[in-house]
Structure formats: structure tokens, C-alpha cells
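Missing here is one protein chain; the remaining ones are kept as they sit in the complex.
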Amino acid sequence: MKYIEEFRDPALAKTLARAIAAEVAPGRSYRFMEFCGGHTHAIARYGVEDLLPPAVEMIHGPGCPVCVLPVGRVDVAVALATQHDVILCTYADLMRVPGSKFDSLMKAKARGADIRMIYSVMDALRIAEENPGRQVVFFAIGFETTTPPTALALKQATAKGLRNFSVHCNHVLTPAAMRAILGDGEKVPLDGFVGPAHVSTVIGTQPYEEFTRDYAKPVVIAGFEPLDVMQAVLQLVRQVNDGRAEVENEYSRAVTPEGNTRAIALMDEVFDLRDSFEWRGLGEVPHSALKIADAYADFDAEKRFSVKTEPARENKACECGAILRGEKTPEDCGIFGDPCTPENPLGACMVSSEGACAAHWTYGRFREKKAVPA
Amino acid sequence: MKYIEEFRDPALAKTLARAIAAEVAPGRSYRFMEFCGGHTHAIARYGVEDLLPPAVEMIHGPGCPVCVLPVGRVDVAVALATQHDVILCTYADLMRVPGSKFDSLMKAKARGADIRMIYSVMDALRIAEENPGRQVVFFAIGFETTTPPTALALKQATAKGLRNFSVHCNHVLTPAAMRAILGDGEKVPLDGFVGPAHVSTVIGTQPYEEFTRDYAKPVVIAGFEPLDVMQAVLQLVRQVNDGRAEVENEYSRAVTPEGNTRAIALMDEVFDLRDSFEWRGLGEVPHSALKIADAYADFDAEKRFSVKTEPARENKACECGAILRGEKTPEDCGIFGDPCTPENPLGACMVSSEGACAAHWTYGRFREKKAVPA
Amino acid sequence: MSRTGRRALDLSRGQIDMSHGAGGRAMAQLIEELFFGAFDNPALNREHDAALLARPEGRIVMSTDSFVVSPLFFPGGDIGKLAVCGTVNDLAMGGGVPKYLTAGFILEEGFPLADLQRIVESMAKTAQEAGVAIVSGDTKVVEKGHGDGIYINTAGVGLVPEGIEIGGERARPGDVVLISGPVGDHGVAIMSKRENLSFGSEIESDCQPLADLVAAMLAAVPETRVLRDPTRGGLGATMNEIAQQSGVGIELDEAAIPLRREVKSACELLGLDPLYVANEGKLIAICPEDKAAALLSAMQAHPRGRDAAAIGRVLEDDRRFVRMVTGLGGTRMVDWMAGEQLPRIC
Amino acid sequence: MSRTGRRALDLSRGQIDMSHGAGGRAMAQLIEELFFGAFDNPALNREHDAALLARPEGRIVMSTDSFVVSPLFFPGGDIGKLAVCGTVNDLAMGGGVPKYLTAGFILEEGFPLADLQRIVESMAKTAQEAGVAIVSGDTKVVEKGHGDGIYINTAGVGLVPEGIEIGGERARPGDVVLISGPVGDHGVAIMSKRENLSFGSEIESDCQPLADLVAAMLAAVPETRVLRDPTRGGLGATMNEIAQQSGVGIELDEAAIPLRREVKSACELLGLDPLYVANEGKLIAICPEDKAAALLSAMQAHPRGRDAAAIGRVLEDDRRFVRMVTGLGGTRMVDWMAGEQLPRIC
Amino acid sequence: MCLAIPARIIAMREDGLADVELEGVTKEVSLDLVPEAGPGDYVIVHVGYALSLLSEEEAQRTLALFAEAGTGAAA
Partner (left out) sequence: MCLAIPARIIAMREDGLADVELEGVTKEVSLDLVPEAGPGDYVIVHVGYALSLLSEEEAQRTLALFAEAGTGAAA
């Protein structure tokens, strides 16, 4: 597949591995966070870890919107689907995400709720048109990648006067989460970021400047193929070695400095910033999510339907927060693998195969724990 | 079972058989019509024919409301169930009755229509209460037996303000059909009637006086057990022999002269007489059916739902009319058994096991055609 | 941590979801924790998709039936017991000694695991009673609204001893028709629990495995010609099948057909003919007239045939009609049923 | 007039209704006109609930599977072909020569008779190709909304020649893992026709009977230890099952696993891992290292194994992990799948 | 349309309903059309409604008629 397979070439992987190993400064370690689950997935699925020198440690960030959706929001999705006689449409990824009391959309569906896994928000619009007698709610999740399609759907629903369609908005923002991870900055044991691939196709490279400027952390935006990740690591090692902190764009084949200005304008029009939003593992993060703007309030499922949910609580034993901040690894968690597994996820990082714990459990647990030079 | 098995006793059957044989006048024949399908069924199922002398011939009347429902009314039932998103409730007997183009409620259900077979109109009311979001239509068929329960249901729906319930009324009247069979009287080759059992529990014995008075046909009201039928035959033979034409009540254990006055009053209140109604096999019969009275018009499905049906036609080859009037027997019909069978009924009499053709096909076709003395 | 790293199945409150049929760990867990425990036997425990069995002594018979009964639990049994009895009995009716069963489950999303456990345990118990091993199984999960809780298919293999020749085509004029007990119990027990019909009664399904009864019968009268369990369509359908296959007529004697008074009452109430009501633990046997007394004795001597009776005889009739002398003393046809028997009001 | 007095089935416009499952004449007609014609064989035509078969030479294997696929017709096959291949292949994977099948149909009210006919004819054709006889059947009809058009269960019996010992527990460290051709064709062909995913492609299901391939393989290498068809759950699930049952580890070589470019593309598009996508005409074989070349040649010499490849080896590993050297040159686990594989967007 | 059977009232329930018994089988029916019926009475039951009371005396009279027919014929 053109523009895919070239970026998985094993010969080039060896080349890059040698280059990284050669550039690593003796006696020091490099801790890079790949923000995106897409990177986490690529690293785990292709075994990139085996091609990196021991001195480079990859920290898996919170860039999986399914993982970071808080328990309470999953409860709302379940409640919407079960307390109102709606057709709830959502991306398949969300189906198994656990809410309170081990409940999930998958289980609600098994109990009889009308929940449709869709591939695209266009499908939700079509379902609404085909079922004029039913209320159709799109439970929208995702970063700045899925957000523009949701914005388009809201505009289309308005244009068509599709009164039985609404959106429950849970869209979140990447830079805000990176800011939350860096917190007060100094103590965070990270030497740089592999920056988002497809989020950056939309928002461009500019929003990452604050991290190089305010936190002195290098950022290399990279594609989701394994060679992209390796090249980004190489560039990060070089920046660290050089004492630089710059935004570099490894994924220049799809990402421009300004991003997709049309998509950005759309998001601005249709959504407003929330003051604060809860992230699983990170807690409340200010200005980290979007809500539907007043002009589209008629299509806001949060306003159209009131749902009752119990106050939700994250699992206390879960170390996700520390793992997402790079302070701990999955194996440091006392319940990793027992009882927390992908079938029975008890924390954010075990929810999707892009989560740090799930990726390690599913793809990496055969490895002995690698000794990291301190 | 008390009051059932005593009336099926084989020793008494032999006694009655001997008595009938003994009373039959040599050299003459007796042609009696049992009006009701209940009698037809009892005769066929218990093999009563084998216990009657050759001189007595039983003609099977139109007393099966499922058989006499015209094709066009079945089409309306199918259309109601398929053109409006209603829950159509009806007695199971109606499910297989063919409308136009071999269609039926059973087939409409197979295509996805929400059709519920109910045992009692109370079930239809319950379904309406349990499904407040759906329109529930009771497709009401039957003689004066099922009619009072329908009347009660309409009164209950009114009392409860059950706005999603309505009745499609197809109730028909027994005496009108008997009148239609007798027509202008003289030419009809019938020597008397076995009169209705359960219809008479409601309407009493009085309505049959006109047939003895105006047509000089003896009527013996009889229960639906085989000994009841035999006793009625015995009494009819005696009346014929004596030259009498009286209303006699063999079923006095359940039928009184005045009938169930409460039920009669209910029917009067809730229904009005139709000017005319079509019967399968008999054609249009004046004053032979009921419609919902104006006071209950809100619950009249004929007014609430408009349905589109093609003009319906009975099968031309079908001899039902002549059979119902006692002029022909099922085996006189050119298509009896091929292709007209209970699986593929092409005329009224083949529709339910109470119909003349179906009863003969199902229970009697092993018999050689009995030679009837002319 | 168990070998696949997971919590145990929640058998009290858990429900089937799509993952239990998807071939992953959830399915493996369901099979391991629920099915293997109940159906314990060496062939099954190989955890292979196919079960390896010993070399059979004799000809084999095979049969299959799917079970879609509603309600799933009814007086006298459940769908699991039914699924085992159904195939065991069909094998026995082929003259076979039932040996091995397979079990295929189609589960609807949302089905309670507790119900599944009850059903599986009932299957295991019945299989043990019938002397068969459940050697291979399969589980599929369908979406909500595409099933009815659970459907079960069983298929089986039995061994036919030398000298036994049973077949629906072997009835001969003059033969005697026997039945092992009263008709209609199963069908009426089921109907008594249907939401829209419900009536009170003590009627229990007759659902039971008949292999041991058949063994006793064939030991007494190896010349038995036809065995058949009058399940769906009841005695009426079974008699017509045999008349059709053997090219004969059959005459039944209504007064001789065993029928419980409760079943008779329920049939009166619903306008049903008990001759067409399903049985799940009865058999019809046809044998030469001179063996009928011996066969009847053998049946009556067995606990599952205590109420056996001779109910008719085979006639010569090119039209292959089944007729019956009625309790009243007349005669009628017992025809194929047209469509399914529905409760009548007329 | 036909023997039961009726019109012929309307195969072009007719639909299943409840009467086709009720044990009366409508059901008899369906079975006679539709099934007997297609599945013609002496055992079936006895019209008995159980089929009498010859005395088998050898040990027997039994297996069952139910088929609930949607859509019913897909590129490269249909549910009928699948139902025959599925059980034929499970029997072959047990080392058996498949001989007899039973077929249980669960039909939903309203199902078009024309579709049923197509499916039944496809089963008959596939059975002939696979050398098996469909000897016993069953038909049930469920109400609208309680099925999905048609579900089919097949169960089967095969005969295992002397000297053949196949089992999932027989893999030993050092053994070689072979596959008969590219993975994922069936699952992707099915998904390409699902309403909500539909994409264009020429991908056809690999659905095919493998009994002749297995016969050729066992003739060449009777020492073959494990045979397994990687159906539901794909290669990933099958490898884990074998590792679990044999108490070993397995290492796969991603670069060696045959995979069609269209299947690869579709998996990229939907975010699926082809290792977990279902196959219906492929097999995994495990044999001692010194027989691997002979076995691979035998596979590649057969039309159904032309694209066979050696894809891994068995390791000693108490943890029974399946791992894989990735195409990139790293290593990863190939774990049990958690639940069913859903199209991902993240 | 007129399948109806005699059954004995064994218990009165609310809302005009009663349980009737037919050897070994019980069923809830409405007495709205024969409110005068009470426990022990036989009623003719049709589509879940009692249509009329059954007169035990008349039943015996009718049975006697049957037997009498025999005497008549024998005579």
C-alpha cells in the first residue's frame, strides 16, 4: 500500500535503529512520551521497543479518547441509551469501555438498548433520516480529528431540519492534555514528545510551540507508521543531545504549519470551549474540551435529554495518572493483569489497545522488564 | 369432564342411533341443516354420520364466522396490519383465512406486521395498556357469542379513556343468515334446522320462531356435543313425521327462551344494525351485521384508519353458495381437493375445520360417497 | 490469576454479550467454565473442534434436531433436557443404542448466564440418565432481537445391534400399533405457560429419554417393525408419516388412546385436538400381530411404558389414509394437520 | 393432485411461515420438495428421524457447528456452503475422512423460499464436492424477530484411519507451524458486505472443504501432529488454543504469513488485525521439524494448498505465550483477542 | 366462532373475574355477562367470558331424554 508499506520497511528500520543507537549519548537515558495512542499502538504492534537502545524509554501518553473518557461520561452514554428510547450511535471503540459497576454500552445493548456501532457520523445522519419516528443521538468522542466531521454533521442536520438528530459532545483537545501532563513543568521526567500525527493534520504545528517555549520540551510531530516513530525518536535524541527544544515536523507529508484552516474554522463555529472537563487518569483539566455552541443548541443532546446517573468513581488502586505522566509503568500497578486486563479493564490505560496498560498486556508482556539505565 | 363426557357416551349414542333409525319413515329422506360450525365439527369429528340412517342427510350451514368473512374484509385486516403501524389483535382462527392473492394475516405476520393472536378481547385491552405508544386494533369477528365481550371491551376502553385502542367490527347475526338461506322459502330443499347452541345462550329461543312461522321449518336448538346433535335429529325427524314446525330447545341446560338479557342490552347499546353486509358464499345479506354505534365512534377502527384495498373477488369455480344452501355437496365442486384444500382454501367452506368442505376433507373423505335415497 | 488472566464468570448476574461468541478469550472462558464442567468426558476434554471416538461395533444411526421452545423452562423440563431427549429418542427410534451427542448453542445477546448454567446442567443430567456422552459442542452468539434467548441443536450417533431392522416403511397390514403412554402432555404443559394462554394445571411435560425402554422392547420383540416418537405434530402426524412411508392405511381406536384428564380438559378449553399435540417422552411401536402381546407386556413392565396400550392396527389402503373409530362409535379421518394447530375459538 | 393434496411450493415468491415448522403437511411438503431433492441419498430418503448407516471401518470423529452469518450470501459463498465446509473441515482437522452430515435449519418466519432453495442447493453441491452425504435433517420455524432469516447447524461423522493421531495437545517444541494459504479472506469478504461498513473489493471468502487436502497431507506425512482450521478468532485464536492445549509457546514470523493485498488494505481501512480475522478454507498444520519440508510440498502440490507456507515454530514456554517476529523486525505477543474484533477508529 | 365449554366456578376474584375449573385445569374468566353466577355454579365459557349459567337440572333432564329414546325405540 503506497505511503504505508514504505514506512514499515524492515531494512530502513534497521538503519534507523543503528542511527539512534549511534546517536545516544553514553551513560544517559532518554524518556520520550508519545502523546498519541496511534503511536503507542505502532510501537507495540511492530515491536519497535526491540529496535530502540535501552537508553531510550517510550512513555505512553493519554492520546486515546476512549481511554480518557471518564467513567461518569460512559454512564451518561449508557443512561441515554437505556433511559430514553433513543437510537444511540457511536464509534465501535466505545462499546466495551467500562462505566460504573462494570457496565458498558456493549452490555446495555445486550440488555436490549438500541445502540448502533457506526463507522462515520454520516451513518448517524442516515439512520436519523431512515427513522423519523425515533430520536437518534450521536455520542461524539475524539480529539481534533473526529471533531470536524461532527461539526459538519451538526451543520447538515441544521440545514436539513433533522429534528430527531442530536449530538452528545465529548470532544477533547490535545494541547490542553499535554499542558496538564507537564503541570508545573520542572518535575516531569520527560525529555520530549512525539507529537500527534492526525490531530496535527487538523491543528497544524503551531499549537506545540508553547511546549518548546514554556517548558523547553522538544516536540517532533510524527506519522503513525513505525518508521515515523523511529525517525521522530532519532530527531528527539538529536535535539536533547544538542540542548535544543523545537517543534519539528516529521509528518510533513500530511501536516502543514497552519493545519486544515477550513476544519479549524468549522470547529470554531460549531463548538465553544468548556471551562473544564474530566479526563480519566488526569482528573479535571481546564479548557480541555468542547461543547456545542449556542447557535446549534437545538441539536445538543445534553440539552435535549436529561439523564440520571449515580456519582461515578475511578478505581482507587489504578495508577493510570502516574503512568500517563511517565512516573510509573504498567507493571508498577498492583492490579495489572490481575484483575485488570483488557476483558476486565479497571482503569483508563487498559481500555483500548492504544492505552499504555492494554498495549503492554496485549503485545508486550512476554518481555522481561527491561533494565533502564538510571 | 362433567356436562361434557356424558354427552359423548357411546352407549347412549347407540341408543339414539337406534331410535332415529326406528323413527325414520320408510322411503323418505330427511335433509337437516345444522346451522353452526360447532355442530358440523361435532358431526365430523365424532363420525356421527356413521350413526345416522342413510335417510338422514346433514347439510352444513354457514355458521362459522371465519368461513363467511368475505375476501374484502380479510384484505382490510391485512391492510390495517401492514399499512398502519398498528398492533392488530385477532382470534387465532382468522390467521390463515385467505384474502386476495392467497394473502392472509399469517403471511402478513411473516412479512413483519405486528399481529397478535389473542384468546380473549381482554388480552387486546391489556396489550393496549402495555403499549401506550402504539395503536392497538382488535379485529372483531363472530356471531352473537363473541359480540357481547367486544361490547364490554368498548365500554371498558371508554371508561379508561384508552385512546390507543379501537375495534374493527365484523360481527354478524345468525337469524339474518338463516333467513338468507331460506330465501323465498319454497324451493329450499331443507326439512329443518339444528339450531345454534351458544348463539342461543345469548339470544334465546325466541328469534327462531319466525322460521317455524314464516317458512314452516322445524328448528331444534341443540348443544355442540354429538349426543345433542343426535337428539336434535331425533326431534326433527319426529317433527317432520308429525308435520309439525316448532322451535324446540334440546340445549335447555344453557339456553333460556329469553337468552342473556344483559348481553342483549349491551349489544343494543354499543352496536347498530348495518343495512347490509357481505357474506362469503351468500353474498350481500340485509341487516345481517353490526357496526359500532355513534356513542362509541371514537373507538371505531373503520373511522380511525383508512385503508386501501383492491376490489376483491371470490373464486368463480367455488360452489360454496350452493353448498351452504344445501343444493350441492363438497364433492360436487370441481376443485374440491385439487387445488382447494385446507392448506390452500379457495372458498369459504374450506377455510376453517367448521366449514362444510374442510370438515369433509379433513374428517370424512375416506368415506365413499353415501348413496342418498332421492 | 487464572491461566487467561480474568475474573470468573458472574453466573448469578452475568449476561451473554457478543464477545462470548467471538472466538476470543471470553468465549474460551464460557466454554471452559460452563460447558466442560457439566459435560465432562474424555472425548470432549480434548478441546478439539472434533471429538475422536472409539471404533463402533455395529451399524450406526445419526440424527439431529434443533430446539426452539418457548418458554425455556416449563413444568417437567427445560430446553436442555428436551434437546438431549429429542436426539436420544430419534436415535432409539432408529433401533440404535444412543452413544454420542454433539451440542450447538445459539445464544442471544443478553441471555442470563444463570439460565444457561441451569440448562447446561439439565443437559448433563439427562445425558447421564440416557447413557450418552456429549462429545463436541459449538457456541454462537446472535444480536438482541435475532434469537429467543437460546436455541439448541443436538445431533447424535447410536449403534444398531445386528438383527434389528426398524423403519417407517416396514409397517404391514395386520400389524398392531402400540403407544407407550398418554398423549399430549408435553404440548399442553408448554401451552399452559404461554403468556397469552396461561391456565392453571398440574400437567408436566413427558420429556424423557426412551433408550432404555426401546432396549427392553427390542430384547423382548426384536421383530418390532416401526418405532417413532410422536413429537411435533403429535400422534396424528406420526401415523400419517408411517402410513405414507409404508404405503398402508392405519386405523386407530380413540377409546384405547391413553389421555390424561387434565390434558383432555386443556384441549377442550383451547379447542385443540390432542392427537396433534406434541409429546417428548412417548413412542409408537408397530409390530406383527402375533408379537403384540409380548411387546405390550415388555412396555408395561418398564417404568417409562407403564401406561402403554395397543391403539390401532395397520390396514391395506392405497390411499394411505389414517382413520379412527371415535369414542362415540363413529369413524373419522386423522389427516395431516393443515399448518400449525392454533387455539381455536370456533 | 399430489399425494398430500396441495399446490406445489411457490419457490419464486413464497415465504416461510409458522406452518412450515409445525409438523403438519406444509412442513412435510417443504422437506419433500426442497430438501429431499437436493440432498438425495439412500439414508436420507428413508424419511426417518434417524439415518441408518453402514458399520464404520475405523475410529470415528464427530463435530458440530452452527452458522449464523450475515449476510447470508457473500462473495465466494453462502451460509449453506459455509455450513457444509465448517463441519467437514472440523472432521478433517480431527484426522477424519468426513462421511456423514446432519443439517438442522432454524428458519425465520418470512424467509423467502427462493433463498432457502439457493442455500440448500449450495449445501448439496458442497457436500458432493467434499464427499459427504447429508443423512438426516431437521427444520424449525421461529417467529419474525426471533431469528435472522436462517441459521444452520451441521454435525458430522468422519472415520479416522489407523496410524493417524491428530490433536491440539500434540505440538512439541521444535515443531514447525504451516498454513495452507493467505489469512483473513473470509472475514473481510463478509465485512465488505455489511451494510454499515460496505467497501468495494474483489475479495472472496476462502470457504472450501479441506478433506481432500488433509488426505493428501496425511498420506505424505502421517506423523502430522496438529491440524486446525483458523475460523472464528482467526490465526491468533487458533495459535493460542494450541499453545494452551499443548503447554508450549509458539513463535510466528509475520513476514511469512500469506496475506492478500486486498485483505491487508481492508484491515488497514477498518483498523483490524488480520491475524484475528476468520478463515473458512484454510488450515494450520504442526509437524516435526524433519517432516516440515515434505508436508509443505504435499500442501503446495494440492490445489487447495498452493499458497501454503511455513509460518512459525513451537517453543518451550511455560507461560504458553504466542509471540511473533514482526515484519519490521521487532517482537510482539499474539494474545487471545479480548471480546470480538470491532472496526476501530482509534 | 362459538367454541364454549361448561366449567365450574371455584373462586371469585376482583373486577368481575372468577376462576373456573375443568377437571384438572383452571382458568380466569370474566363474569361480567352473568354477574349472578357464584362459586359452585357451572357456566358456559367462551373467549374468556361466561356466557350463561348451566342448569344442572335441565342437563339431567336432557340426559334422561337420551336414555328414554332407547326405551321408545325398544318399544
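Each chain gets a letter, A, B, C, D and E, in the order it is written, and its residues are counted from 1.
As a working rule, contacts are C-beta pairs under 8 Å (C-beta built on N, C-alpha and C of every residue); 3 or more make two chains touch, one makes a residue touch a chain.
None of these values were measured; they are calculated from a predicted model.
Undergrad: Quick one: jot down which shown chains the absent chain touches.
TA: A, D
Undergrad: Specify the residue from the set A:82, A:146 or A:309 that touches the hidden chain.
TA: Checking the options A:82, A:146 or A:309, the one contacting the hidden chain is A:146.
Undergrad: Of the residues A:58, A:136 or A:197, I need the one that contacts the missing chain.
TA: Final answer for the missing-chain contact: A:197.
Undergrad: Could you tell me which of A:6, A:242 or A:275 touches the chain that is not displayed?
TA: Of all options in A:6, A:242 or A:275, contact with the hidden chain holds for A:6.
Undergrad: Just the residue numbers, please: which parts of subunit A touch the chain that's not shown?
TA: Residues 1-4, 6-7, 9, 12, 15-16, 18-19, 21-23, 36-38, 63-66, 91, 93, 119-123, 141-143, 145-146, 148-149, 152, 196-199, 201-202, 223-224, 227-228, 231, 234, 250-256, 260, 262-263, 266 of subunit A touch the chain that is not shown.
Undergrad: Residues of subunit D in contact with the chain that isn't shown?
TA: 199-203, 260-262, 264-266, 268-269, 271, 344-346
Here is the rule we go by: only the chains that are shown with their structure count from here on.
Undergrad: Among all the other chains, which ones are in touch with both subunit A and subunit D?
TA: Intersection of subunit A and subunit D contact lists gives C.
Undergrad: Among all other chains, pick the one whose mean CA position is farthest from the mean CA position of subunit C.
TA: Centroid comparison gives A as the farthest chain from subunit C.
Undergrad: C-E versus B-E: which interface comes out with more C-beta contact pairs?
TA: Here the pair linked by more C-beta pairs in contact is B-E.
Undergrad: When the centre of a chain is set as the mean of its C-alpha atoms, what distance in Å lies between subunit B and subunit C?
TA: The answer is 38 Å.
Undergrad: Note the residues in subunit B that touch 2 or more other chains, in rising order.
TA: In subunit B, the residues touching two or more other chains are 1, 4, 37-38, 64-66, 91, 93, 96, 106, 119, 123, 142, 146, 341, 343, 361.
Undergrad: Could you list which residues of subunit D touch at least two other chains?
TA: If we look for residues of subunit D contacting two or more partner chains, we find 17-19, 25-26, 143, 338-339.
Undergrad: All pairs of touching chains?
TA: Result for touching pairs of chains: A-C, A-D, B-C, B-D, B-E, C-D, C-E.
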